[in-house]
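Excluded from the complex is one protein chain; the other protein chains are retained at their positions.
Naming follows writing order (A and B), and every chain is counted from residue 1.
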Amino acid sequence: MKNDERRTRPAAAGPSLSALTAAALALPGLAQAQVETDLLYSRYEEADLPGSREANGQDSERYEIDTYLFRLAAPLGDQAFVANVTYETLSGASPWYVQPRQPGVDDTPVQVMSGASIREQRTDVQLSWALPLAGIDWGVTLGYSTEDDYRATSGGIEFEYTPQGVAHTISGGIGYSYDKIEPERGASSPDVIAEADKDSLSAFAGVSWVLNAKTVLQTAISYGLHDGFLSDPYKRAYVADGPTLVADSRPGEREQFTVSARLRRYLSGIGAALHADYRFYRDDWDIEAHTLELAWHQMLAESWRLTPSLRWYSQSQASFYAPYYQSLRSDGLASSDYRLSPYGAVAVRVDLRKALPGDWEIGGGAEWYEADGSYAIDTVEVENPGLVEFLILNLRLGKRF
Amino acid sequence: MALALLCAVPPAMALQPGDAPPALSAPRLDGSELALATRRGQVVYVDFWASWCAPCLQAMPALDALQDRYGAEGFTVIGVNVDTERAAAVKMLERVAVDFDIVLDPQGVWPQAFALPAMPSGYLLDREGVVRFVKTGYRTKDLPLIEAAVQRELKRQPGG
Partner (left out) sequence: MKRTILGAMTVPLALVCSACVTIEPVQPWQRGDLARAEMAFEPDPVQAAYRRHVEFSKEAASGGATLSGGGCGCN
């Protein structure tokens, strides 16, 4: 990935304690009856960036990722052990910087892509151990993720507690990650920094309520603190009054807050469960975001499960973001990353799973995702030309022992 | 709303040691009726379980082994299934096969009478049908506690 943009933030890819517990909440214990194994293959393909949005006027291929995820969850008496292994190969070009189409003539921002496509791999291993202690269910997770130029070591502790005789479950967790990046030099990054690192701390607390025999609600708050190198070493920003290209430069600290709610309602008449998730996000880079997700889990003829879902996302821009700059900001910050730009996104998904004799399960699914200024809550005056559109196809196989 | 939820506790009159459950009966899988009163004179462990309750399924083989070990001395287990769908119970019993009596109580008459505080729950009744030991929840470390209570009750003479 020598020529490509890099991203330096912690990934929310860890297994969660709620995935270890038997079911929704206020239900007995961590114990699971069987050993569960799952294999998921996903093909992620970004749509070409149209020539109309590119500085050179030509369509450009973007990212493609093949991902293999393997999960093993095994009961050990009252305890449980879970391993998640991810292996992915990535290739393609990505946004490098944004400039006016014709400086001084046409101010429309257009994208300049990074150089030639280079193949890269990422391996991520997460190990979790769940155990009951003093009437509380605990989960301990250790993780390690490695790429050609990036390494992350993480750990966390979570708990779930259901006081006897009440209809709610309290949960919480705290995690830490140390990430180190050693960017590689390439045509698009001749003067890249040698190495950088950062520390990330995350915490959450939530309460799950049994509203009635068919409805549960979880409300949660979360906090994230990132300290260190948070810029993208492979990206540039365009400054009209020169120097023309400057390194992507973001604050050295970021604080994030979320408030979220997840509702699950069982519709026994039609054998379906409706899921509604909402999250409000805010950080001290001035980004506010809303995420709303609806999923319909329909059981069909005992052994089939069809799950269509719809997701909507909207974010405002980071305070220091601009598609390009007329002159350098006094604080020296600069980023034209579309992920810090104002936009909205819509995703449409469908998953189908079928249980087979002998405790086997097969399935497949598809997701189409499109980011666009018009999907945002607030009017986006200038859309970043690098907004992404992608298609995901996946296949899966599961076996219980 | 929070207050309403906090107040949503199970009935306060949960059955305690010294209490006696009312006369109860329920059908076995084959349809034949099992009345609790017919077990008078034996030490009975009434175990409440459901197919959706993972620790319940952990407890059942352990309780089956206890009945094997102490059955000759007059110990018996009754597994009260509270699944609302019979098929769910039947399917689970194919996986967790036990020899002790299983009764189906989809309406929840028995757990209501015992005022069950949690799932799973188990009640050890002495030879007179009086509750002597209550186990709420189940972890593997709880088995010796249950076994000790069974031994204690078996040793106790009727009326003693």
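Here, a residue touches a chain if its C-beta (ideal position, glycine included) is under 8 Å from a C-beta of that chain, and two chains touch if they have at least 3 such contacts.
Only a predicted model underlies this, so the values are computations on that prediction, with no experimental measurement involved.
Here the missing chain is touched by one residue of A:35, A:131 or A:274, and it is A:274. Of the candidate positions A:84, A:111, A:249 or A:336, contact with the unshown chain belongs to A:84. One of B:15, B:102, B:116 or B:131 touches the chain omitted from the figure, and that residue is B:116. Within the complete assembly, A:265 is the residue of A:101, A:265, A:329 or A:354 that touches the hidden chain.
Considering the whole complex, the residue from A:79, A:141 or A:249 that touches the absent chain is A:141.
Against the chain not shown here, chain A presents residues 1, 4-16, 18-19, 22-27, 38, 40, 42, 44, 63, 67, 69, 71, 84, 86, 90, 94, 122, 124, 126, 141, 143-145, 147, 149-150, 152-154, 156, 158, 167, 171, 173-175, 177, 179, 181, 198, 200, 202, 204, 206, 208, 210-218, 220, 222-224, 256-258, 260, 262-266, 268, 272-274, 276, 279, 281, 283, 285, 287, 289, 291-292, 294, 296-297, 299, 305, 310, 312-315, 318, 339-340, 344-346, 351, 365, 367, 369, 371-372, 374-377, 388, 392, 394, 396.
For chain B, the list of residues touching the undisplayed chain reads 1, 4-5, 8-10, 48, 50-53, 82-84, 88, 108, 111-112, 116-119, 121.
In the analysis below, only the chains that are shown with their structure count from here on.
Taking each chain's centre as the average of its CA atoms, chain A and chain B sit 46 Å apart.
The touching residues of chain B, counted against chain A in their complex, run 5-6, 8-10, 52-58, 95, 117-120, 136-141. By the touch criterion given at the top, residues 22-23, 27-29, 31-33, 77-78, 132, 164-168, 209-211 of chain A touch chain B in their complex.
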